[in-house]
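For reference, the structure discussed in these notes is given below.
One protein chain is absent from this view; the other protein chains keep their places.
And then chain A:
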Amino acid sequence: MTHDLNRRTLLKAALGSAGLGALGSLPAFAQDARVRLYWWGSKERADRTLKAVSLYQERNPGVKIDGETLAWGDYWPRLATQAAGRNAPDLIQMDYRYVAEYARRGALLPLDEFVGKSLDIGDFDKASLDSCKVDGKLYGINIGNNSNALIYNKAAFQKAGVPEPIDVTWDKFFELAAAVTKAHNGEYFGTSDASAEEVAFENWLRQRGKALYTEDGKLGLDEKDASDWFAMWAKAREAKACPPADLQALDKNNIETNLLTQGRAACAFNHSNQYVGYQVLNKNPLGITMYPQGAGPNPGHYLKPSMMWSIYARSKVAEPAVKFANFTVKDVDGAKLLGVERGVPASPKVREAVSAELDAQGKLVVDFISHVTPKVGPIPPAPPKGAGEIQTMLRRISEQVGFGRLSTADGGKQYVSEAQAILSRA
């Protein structure tokens, strides 16, 4: 019996301490507003974001902001899963590609009622506001604007005695790139192979008056367009302007594995805000310029919100979340901490204040946006459902062509037929 009693006492004690443990894990200040903040991006972005968070918490006792960050590829599956579990983060870094999908499915909060109150974005220009609207309602707060940008290793061009690829045509670009490869004895390539990069493909399509998608969500290009694109890169591969397919396949579509970062190629096709992230990972000074241009007058570039803040529809702390978002885009101190790593601020006042204190790299990005702004076309419509799958498919077909398993003509055919199948299914 005593044995039993002892055991029971022990059990009780164990349960008791477990209960105490549970009490201990309750938030110390129950009245605190806890905002879950969620974003994708590089380590540089995380550092900047967390700095802004601590400054905000310092100034606003009673608000606690918990940050969660993931790489782009893992970010969306996690967000979708959390949204399905009705447990998405309160403040979500949103992309132009997805805002319509999430908004139309009722996962995001319309922000119009906050404008003029806790959200002071009256001085944003119309384009910066409209690009965050879905069906007439505001679902995002523009964090910064960006545009397509060619990011390149200045030293690689200088060492090769080749002029930098500033505002050149595609033909000239590949000529320069091939010269860089040659000067580096074929061990280092003039440019990475961007045939799998949808941003580059879209820019090039716009130059020939086409688009990835039409206003009503249909395919905006034909087989010939896609074939020509693959053929252009096949020619560059042959001329050794860009690396062979097995090298290019090491690129997993992020800054860390891009061949520019890996020290194997001199150019990366990307967005202007990513310049900051690239420079952090590169020893050599990088340059930033527009994508190579076509012969025609159509601009390939456009300005878009590089990302926006959205609020989860079921958030219980929408007001504090909006206030923190406002802090990062309208409060000069908050915006300065983010710099231009998420794009150039949309508010003219903030842009000016932020620009004044930028380092040389940040200034380059701002100058680039000023340089591009007069040359841009309108922003394309938000992509239709299934666009994410088509983006992955472009990568696969570009690899099939690169490894010689598909001709460039068949690559074009396959792109169109698979894309149409995906769109009709989605």
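Quick notes on this one:
The definition used in the following text is that contacts are C-beta pairs under 8 Å (C-beta built on N, C-alpha and C of every residue); 3 or more make two chains touch, one makes a residue touch a chain; residues count from 1.
The rule we apply is simple: contacts and distances are computed from a predicted model.
The unshown chain of the complex is recorded in UniProt as "Sugar ABC transporter permease", chosen from "Cytochrome-c oxidase", "Aspartate carbamoyltransferase", "Sugar ABC transporter permease" or "Phosphoribosylformylglycinamidine synthase subunit PurS".
Residue-wise, the contact with the chain that is not shown comes from A:Lys252, picked out of A:Lys43, A:Arg59, A:Lys252 or A:Lys316.
Here the missing chain is touched by one residue of A:Trp39, A:Tyr56, A:Tyr102 or A:Phe327, and it is A:Tyr102. Even with one chain removed from view, chain A keeps its contact list with that chain: residues 73-74, 76-77, 80-81, 83-84, 102, 105-107, 245-247, 249-250, 252-254, 257, 386, 388-389, 392, 395-396, 399-400, 403, 405.
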